[in-house]
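Right after this comes chain A.
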Amino acid sequence: MDFKRLAKPALLAGMMVLGSAASALAFTACQVTDTGGIDDNGFNQTAWKGVTDAMAEHGIEGRFLESQAATDYEPNINSLLGGCDIIITVGFLMGDATAAAAQANPDQKFSIVDYAYDPTIPNVLGQVFATDQAAFLAGYLAAGMTKSGTVGTFGGINIPPVTVFMDGFAWGVDYYNQQKGTSVTVLGWDPDTKEGLFTNNFESLDDGRTFAQNLYDEGADIVLPVAGPVGLGSAALADELGTDNLKIIGVDADQYLTNPEKQGVYLTSILKQMDATVKSAIEAAMDGTFAGGLEVGTLENAGVGLAPYHDMDSAVPAELKSEIETIKQQIIDGTISVGM
Partner candidate 1 sequence: MSEQQQAQTEKLAHQLLQRAAPSRTVYEDLIIVPVFAIVAALILGGLVMLATNVSLEAIGKSYVALIYGSVGSLGAWSETLTAATPLVLAGLGVAMGFRAGFFNIGAEGQVLMGGMAAVIAGFSFAGLPIYIHLPLALMAGILVGGFYAGIAGWLRAATGAHEVISTIMLNLISYRLVDYLLKVPFIQKSGRSDPISNAVLDSAQLPRLLDWIDPNLRVHGGLIIMLLAVWFCYWLLFKTTIGFEFRASGENADAARFAGMRSGLIVVLVMALAGALAGLAGANQVLGVLERASPGFSAGIGFNAISVALLGRSHPIGVLIAGLLFGALEAGGRQMQVDAGVSLDLIGIVQSLIIAFIAAPLLVRAVFPWGFRGKAASRKE
Partner candidate 2 sequence: MDIELRGITKRFGEVVANSGVNLQIKAGEVLGLLGENGAGKSTMMNVLSGLYRPDEGEIVIDGKPVQFDGPGDGIRAGIGMVHQHFMLVPVFTVAENVVLGVEPTGPFDSLDLKTARKQVREINETYGLEVDPDALIENLPVGIQQRVEIIKVLFREADVLIFDEPTAVLTPQEVTDFFKIVRALKDAGKALVFITHKLHEILEIADRINVLRAGQIVGECLPGEKTDIELAEMMVGRPVNLEVEKKPYAPGEVLLDVKDLTILREDDSLAVDDVSFSVRRNEVVGIAGVQGNGQSALVEALAGVHRVAGGTISFEGKDITRTSARARHKMGFAHIPEDRLKNGVVTNFTIAENMVLNSYYDERYSKGVSMDWNAVNEHAAEYAAAFDVRTPSIFETLNHLSGGNQQKMVVAREMSRDTQLMIAAHPTRGLDVGSIEYIHSRLMHARDEGDAVLIVSSELDEVIALSDRILVMFKGRIVAEFGAGGRPVDKNDIGLAMAGATL
């Protein structure tokens, strides 16, 4: 064995260890993704954008760990302990693992996206979103835009951060029907019985295609997939069928921007501005104002919202646009109470 050839990487590796020890002195923010992965064009990616924004702005260190299965949550969190000033866990499903780690390590700061603890845990900041407010607008928009009189939705897993989108969407359609005397139907979710279509995963693009196809076959011409990267499969289907036949409403991030290859299929996206809340949680930890508890993103504080129509702008009637603006203001001032 050629010793010189071996020696070089070993030396480099040794320097790296020293290097990482040195950089550990800088403020470090760490993220653990759920099984969707860091590049899901959705909420893991949006949350990570919050970390990278903070890195760019404040010159801090950032790391992430991807989970392959639910069994990874706890060891992934554990392996970041000690090396991170704040650990951001993304997703409702990580609620139990985060709580356990936070209670075992009271000096470690945590922030979890999409989970509200009751009672709250002192070293965990929960970030939740009134996504139903934005989804309400999307539902109203969809009801106004549908030609077939049928719109559809499906979710990843039947958990509150997912179904809150579907609730708002369905209520928005109902509100449109009330106002206009129409009878647009929503396939895939019943907000009263809390039952609907779920892929039971956040990974399979094939499922996204199949579920959208089924909804399309039942007459839906606008579909809202609430399942992270699964929705990319639905977008691919819409791209093939043509946007006249099927439009997609994105979730979490503005998917017109995050999925540029298929951007034409998105009517709009329901924004969940996790990047903003994640960044503010990091900043709070940096300047010492971090406190556990709950932060709620709403239309009012721009934590949730509706993305621009982009290419669809000309297709959406001006009247509908202004009605949506009005409803948004009514939700903010409490005239319309979503879900009541």
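For the reader, a short list of remarks on this structure follows.
FYI, a residue touches a chain if its C-beta (ideal position, glycine included) is under 8 Å from a C-beta of that chain, and two chains touch if they have at least 3 such contacts; residues count from 1.
Picked so that all candidates are chains of the complex that A comes from, given by their letters.
Keep in mind the model is a prediction, meaning the values are calculated, not measured.
Looking at chain A and the listed options 1 or 2, the chain it touches in this complex is number 1. Taken together, the chain A residues at the contact with candidate 1 in this complex read 9-10, 12-17, 20, 37, 63, 65-66, 68-72, 74-76, 78-81, 83, 93, 96, 101, 104-105, 157-160, 163, 194, 200-201.
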